[in-house]
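Reading through the structure tokens given below for one structure.
In this view, the complex is presented without one of its protein chains, the others remaining in place.
Showing subunit A:
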Amino acid sequence: PGGVVVPRAGLKKYVLPPDYSGIIFPERTKLKFMDKVPAVPKVRREPRRLRDIRGPSQVATDFTQGQYGIMALGGGYLHWGHFEMIRLTIGRSMDPKTMFAIWRVPAPYKPVTRKSLGHRMGGGKGPIDHYVTAVKSGCLVVEVGGRCEFGEVKPFLTQVARKLPFPAVAVSRDGLRQMRQEEEEKKLNNQNPWTFERVVTANMLGMRKYLSPYDLRLKGRYWGKFFLKHRV
């Protein structure tokens, strides 16, 4: 069109405020204090059992009460220091009147033994040093909800997620759904006819000689405690 077009503001589109009708607040909106040692401390020292870190999580994979949360993208152990950090950071940054936060992982229950420093190997298993919680990939650590938007909550959730011992990310319900959808789409539109799953289940070229029986279940997306996000 002829003439000089001077940029100016168009019609203002009024956005309706979000609907917070179906939200139920728990009794205590702030995060509960987690004990360092369980109420009944373990007497018997337990084997290491690192398989509680390996692979995808079966518990706490979906949202229950809240709308946003921190999801673990790798396996690891959370000890009391981590719990305190999470509790204090979130308690400091959130507004207890409009938001609430809940734990999705249990308090430390697994005893970890440590031998005293500077001694040679041998002499039996060391005494219990501290307790930890095992977290697998795909597990939600904390959930936050209330009359708030993701933009308000994301900064301090990412701040917490960076400090965790495993890679973690702040997610919302929509974000999680989208992630899962993208994974499904990737699986469907993968142009590579050779997939890890196919090779392992058919034991092509005798590959299972170099793979673990757990790889049947893990399907090449997990290696040790790590979660390989880019794999199909």
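Just so it is clear, contacts are C-beta pairs under 8 Å (C-beta built on N, C-alpha and C of every residue); 3 or more make two chains touch, one makes a residue touch a chain; residues count from 1.
By definition in this document, contacts and distances are computed from a predicted model.
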One chain of this complex is not shown here; going by its UniProt record, which of these names is it: "Large ribosomal subunit protein uL10m", "Septin", "Aldehyde dehydrogenase family 3 member B2 isoform X8" or "Dihydroxyacetone phosphate acyltransferase"? "Large ribosomal subunit protein uL10m"
Touching the hidden chain in the complete assembly: which of A:25, A:80, A:109 or A:226 does that? A:226
Touching the hidden chain in the full complex, which residues of subunit A are there? Just list them. 1-6, 8, 10-11, 13-14, 50-51, 53-54, 75, 186, 189-192, 194-196, 199, 201-212, 214, 220, 223-226, 230-232
